[in-house]
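I am attaching a structure below and will ask some questions about it afterwards.
All protein chains but one are shown in place.
Labels run A and B following the written order; every chain starts at residue 1.
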Amino acid sequence: MKHFKKTKTESKKHQKVLNELIMVLGGEKVLSAIEDRICYSYDGTKQKALPDIVVRPGCTSDVSNTLKIANKYEIPIYARGAGTGLTGGAVPLMGGIVLDLKSMNRIIEICPEDFVATVEPGVVTKHFQDEIAKFDLFYPPDPSSAAFSTIGGNVAECAGGITGLKYGVTRDYILALEIVLSDGSVINTGRKTLRSVTGYDLTRLFIGSEGTLGVFTRITVKLIPKPKKIETLAAYFSDRDDAIDAADLIIDNNILPRTLEFMDQMTISAVRGYGEAPIGEDVKALLLIDIDGTEESISHELPVVENACKEKKAFKTKVAETPRERESIWAVRRSISPALYNIAPHKINEDICVPRSKIKEILQKVDQINEHQTIYIANFGHIGDGNIHVNIMYNDDPGQAALAESIVNKIMREVVAVGGTISGEHGIGNKKSQFMELEISPKELAIMKRFKGFFDPKGIMNPGKMFI
Amino acid sequence: MKQETHNNKIQAKVFEELCDAIGRENVFDNIEERVCYSFDATKEKSIPDLVIRPHSTEQVSNTVSIANQHNIPICPRGAGTGLSGGSVPIKGGIALDLKNMNRIVELNARDLTVTVEPGVVTKDLQDEAAKHRLFYPPEPGSAGFSTIGGNVAECTGGMTGMKYGVTRDYVLALEIVLPDGSVINTGSKTLRSVAGYDLTRFFVGSEGTLGVLTKITLKLLPLPAKIGTVMSYFKDIDSVLNATDSIIVKNHLHPRSLEFVDKTCIGAVRGSAEETIPEEAGAFLLIDVDGNEKNVANDISRIEALCRENSALKTSIAKTDDERDALWDVRKSVSPSLFKIASMKFNDDFCVPRSKVREVLKKVYELGKTYSIQVAAFGHIGEGHIHLNVIYNDGKEMDLSVHKLVSQILKEVVLIGGTITSEHGVGDAKAEFIGLELAPHEIEIMKDLKKMFDPKGIMNPGKIFI
Partner (left out) sequence: MSTDWKTEVDKCSKCGKCHTVCPVFLETGDESMVSRGRISLAEALRDKQIVYTDKLRDYVYSCKKCMRCRTVCPSGVDYEVIISALLSGVAENMGIPLLPRIIFRYILPRRILFDLMLKVSSKIQWLIPMKRRGQMRHLPLLFMGKRWIPTLAKKTALQKFRKTKKLKNPKMRVGLFTGCLINYIYVDIAEAVVDVLNRMNIEVVVPQGQLCCGTPSSTMGDFKSTKKLADVNKEVFESQKLDAIVTACATCTKAIKMDYLRTLGPSWQSMSDKIYDISEFIDKYCGDEYETKPIDEKVTYHDPCHLLWVRGISDEPRNVLKKSSDFVEMDQAGACCGGGGIFTIIHYDLTLKMLERKVASIERSGADTVATNCPGCVMQIADGFAGKNSKIKTTHSIQILQKALVDSGINKEK
């Protein structure tokens, strides 16, 4: 999508909305210059659509007022964190208002005694992790984008990240939310306690709702003690299946690594050269493994993990000796997603999740589906959870985009056929809405739409996402 | 508390319809059977008009669909061990006993998932998982007899929540029969899925008011190699809290369980267990840690030392499984033993931020004194989760002051930033108190959502909302 969708002409309504927003929020927080609108037109999918207005709220009441106005005039509203999403969640497909929540980025409180913290949605995940680390506490969800994506965005998509196998996903750490609903009313869900079952779990209903039900303005999360120590091991394989077998064997040995990341040959070729130690041509698959815990637990687990890799024919294993080496190993992993553009200029990024026992099968299916010389597929991801990022890379030549789409379509069918899900953590957005019905039956889809209709009767919240 | 009878007799025609649809052998209308399904662990009673004991999703669906047509209340029931009246058919109608749906449908060790029917007893699942060296952590005190279905319906937490979280964190997918009899599948049998709204967790903890869970897919973990247990007696609650702080907050040890009981509880269990309890003990902490051999040994000795530093009167470390069971017996017999003190008990299971436990307990004991009613506290102190038992003998006047006391306590809890229920659910026992915690418009939203799923209001009526 190279071109902006046609924007609304500066109609009377639009002008009214703008004036009202400026009157209520003040001119500083309301942007309408084309230059500003362009800067809030995209996300990590490279899609673009131009919003009419960008609002940068400073507090909950700013958000509430904006929603009241949007609701009154039935103008679409798109909540946006750092705009790093991979399914188009933050792209203002139908114009209207982008609500840039980066401007609400305060850590409101950290309670080290209660293992609880409350933040505004615009706090960058890594920044938050660093702040709580000062108290030796740990917020595990760690998407690759943690250094620049926001907690609000993570909650909206229910991001998983690389620590999911051992520590679970974002959902498992959210205790309470302050939410502004589409009519501007504010609700509080959940409780700032480690447990609460009072009434229905609205908190979880809103987690992963991709900005289609309401806007989070405060997020209370659960923290856990920071593991005392982390060790990192990279294992190099000459066969993809060996790497998968090794992952299985590690878990069969009753070890849940903090992270268990897999990279296939195509992925390796894209990031080759990013790390300090270049990866050899003979490496056909790679496992990156973090073990965390105490000195004692690590001294027990690390050899088991290393032996499991060797038993499954890893031709080389390397344990990071220094924090710098560790960082360098992980820098490679974090570079993958964007570095894939080194293979081809266009990418369709899928994040399927299958039962772990089906990984080999699904990867074989993916190979079979892609017999095209011009399209490259790179697979990597959180193999312990069965969450594989399947990236279909294609070039500008005519017909390639359609070809790539047809491949995605076939892959999605296979994924659902083996009992998998079309999205492990990126969400649906507009990129995957067409595949929803593969996985979700019409009946369940209808229920979801009723939820949507209930919370957002005018359909102003992130329209064009999740459902077709 | 309450005992009700109903006269909205199910018509013979409907009875026949039910028998045709799900087999006469699964439908019970004799009073003996109905009485047996009239209560739960709250001691509340209300006799259903009919008991239905389905064996399959289809039978559940047929039952619900017929009930819906004829506006008959349905009260799903696991083992009936709940502590908030969730499975008491207070509006009569059908008690839907799911204990017969108790198959472990498939356990997939490689995928770390298991799918079960709702009637599987939690401990049975844990034992089955253990055969594969796998672990299902949520462990309510009733795990030996309560069902997974009930645990999911209430979103129970249990003993291991400190380290492992609560039931919600382990539910991946559900098969649900909705009030119109239709069957939906939510979630995915994968460790992650974010396709669409999270209907799965929306149903977790919905207390049978939105639909009937007929299949449940759970996430499993590798079984920890070893569990170590320390029991430590203290002279009072203050020392317990100091020890807790130094274990959790100062040293960041992350025990599998950290259970405390107060003086009244100790009085009740004294003598009923093998363990000898020191005379001057006014509270104890029971701590489990798990992990590998070395880790456990290390943590146990550190924790024991920390307890001693905080003036523990006595500490015992379990050396064998039997010794461990003996220590846990003390803890597990607390709740039933309280009936030795008086015949009635009201179970509060509030949760406050851990830093507020001291404050809230002080308030609670003061209130007990004010009302001259005995209160006993025990619970998962690591999470700030307190089971507060108000113990009393039946009687009209007493009922009234107990009610006043309970509502006073819950008010204080909410004021301090706590929640009125952390794992027992609202049921009908606490329905009148949700307004303390939830704003009116939030309750309205929940009610509207209830209506969305259950327009005729047949699913477990009278629960959660008044």
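Just so we're on the same page, contacts are C-beta pairs under 8 Å (C-beta built on N, C-alpha and C of every residue); 3 or more make two chains touch, one makes a residue touch a chain.
Everything quoted here is computed from the prediction, not taken from an experiment.
Across the complete structure, the visible chains that the omitted chain touches are A.
Residue-wise, the contact with the chain that is not shown comes from A:Ser337, picked out of A:Ser337, A:Asn370, A:Asn387 or A:Asn462. When the whole complex is considered, the residue among A:Thr66, A:Thr87, A:Thr118 or A:Ser145 that touches the unshown chain is A:Ser145.
Of the residues in chain A, those that touch the hidden partner chain are 2-4, 33-36, 38-46, 48, 82-84, 100, 102-103, 105, 122, 124, 126, 145, 147-149, 274, 334-339, 341-342, 345, 347.
Criterion: only the chains that are shown with their structure count from here on.
In the complex of the two chains, the chain A residues touching chain B come out as 111-116, 136, 157-158, 160, 164-165, 168-169, 171-172, 185, 187-189, 191-202, 204-205, 207-209, 213, 224-226, 248, 251-252, 254-256, 293-294, 296-297, 299-301, 353-357, 382, 384-387, 419-428, 432, 436, 439-441, 443-445, 447-448, 450-452, 454, 466.
Residues 108, 110-113, 133, 154-155, 157, 161, 165-166, 168-169, 182, 184-186, 188-199, 201-202, 204-206, 210, 221-223, 225, 245, 249, 252-254, 291-295, 298, 351-356, 380, 383-385, 417-426, 430, 434, 437-439, 441-443, 445-446, 448-450, 452, 464 of chain B are the ones that touch chain A when the two sit in their complex.
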